[in-house]
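Before we start, here is the structure in question, set down as structure tokens.
Here the complex is missing one protein chain, while the rest keep their positions.
Right after this comes subunit A.
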Amino acid sequence: MTAVEAPVEAPPVVRREPRRWQGPAAFAAVALLALVVAPLLLEPFRLGLLAKYLCYAIVALGIGLAWGQGGMLTLGQGVFFGLGGYAMGMYLKLHDAGGDLPDFMVWSGVEKLPALWTPFGNPVFALAMAVAVPVVVALLLGALVFRQRVRGAYFAILTQALAAALVILLVGQQGLTGGTNGLTNFFDFFGQDLAADETQRGLYLTVAVVLGVLYLGARQLVRSRFGRLLLAVRDGEDRVRFLGYNPATVKTLTFAVSAGMAGIAGALFVPVVGIISPALLGVVPSLELVVGVAVGGRFALAGAILGAVVMGYARTYFSEELPAAWLYLQGALFVLVMTLAPRGIAGLAAGLVRRRREAGT
């Protein structure tokens, strides 16, 4: 590429004076809010919405890792989210059918349970697949693509094409996947009635805890040696290669971790929302997740989570209040964030703190 490269400057990596209490205190406060205050204050419907946003936040965390830390813009996280979701949906469908054929298969004239479905009757297998399939797909794609030094925009385009292809595949294989409708009408979740408020509250708490654990894990990863290598690959892939590391391995592994997170999010999303369908995982939802991360702040893992939740609320609020204006607003939001605040909310906040500190000293 001959255009002058001047990417958005990542905040400099500096070893700050460790301020040991502030980070953990903030985390504890957010955890308290999420685990105690929210379930007490929010009515079941709103709590369900929050659970849904937190599922998206798990995907966003993975995007933050791959894109913010690793420089890999992935426009296909919906694929991994969907694979996880379908694995979970298949188990729930089989469980509800109790030995019979799932309802949608009867409607599309399938007579015998397809071989692909049979093992998903086992919940352990289904849960394992919800993570394993996305990870394996990401490992394969990453290995093939990164090894050939295909990167940047090319990688973004390829992941987007994968999302487009998967949607068409899912819609087309009606008897296997439920087509456009996807998998829905779930009733029983490991012996609990899915419609009950209690079950939903339990699911919300599960999602929140999983998100917290994954966040801590991702943070640990970023701070580890591997994380520093990842940053180095983002900022100067060739230099890292000349130093004797293999950037392809670093990128592939990170991409697989982010895919695994999306898979977990998909598996949690299905019981929370009660549906997984092609419309939830195509090109547009995948891009929306990335935009959430950009709005929250791509260089900060917490920013990615914040962005997903903020975008989720904005979407719900505006599509209730001003449905026609939402697309304009969403479009305008992108343009504004990309133009004025490419580091997102987290970047703005960090700027404020820095300015105040400078003014104070």
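Quick note on the criterion: a residue touches a chain if its C-beta (ideal position, glycine included) is under 8 Å from a C-beta of that chain, and two chains touch if they have at least 3 such contacts; residues count from 1.
In this text, contacts and distances are computed from a predicted model.
A.B. asks: Tell me the UniProt name of the left-out chain, picking from "ArsR family transcriptional regulator", "Polysulfide reductase NrfD", "ATP-dependent Lhr-like helicase" or "Branched-chain amino acid ABC transporter permease".
C.D. replies: UniProt lists the chain left out of the view as "Branched-chain amino acid ABC transporter permease".
A.B. asks: Touching the left-out chain: which of A:294, A:308 or A:346?
C.D. replies: Answering carefully, the residue with contact to the hidden chain is A:294.
A.B. asks: Quick one: say which of A:31, A:158, A:205 or A:221 touches the chain that got left out.
C.D. replies: With A:31, A:158, A:205 or A:221 as choices, the missing chain is touched by A:158.
A.B. asks: Consider the whole complex, including the chain that is not shown, and state which of A:46, A:149, A:223 or A:355 touches that chain.
C.D. replies: Checking the options A:46, A:149, A:223 or A:355, the one contacting the hidden chain is A:149.
A.B. asks: Extract the touching residues of subunit A with respect to the undisplayed chain.
C.D. replies: Residues touching the hidden chain, for subunit A, are 1-8, 73, 75, 141, 144-145, 148-150, 152-154, 156-158, 160-162, 164-166, 168-173, 238, 283, 287, 290-291, 294, 324, 327-328, 330-335, 338-339, 342.
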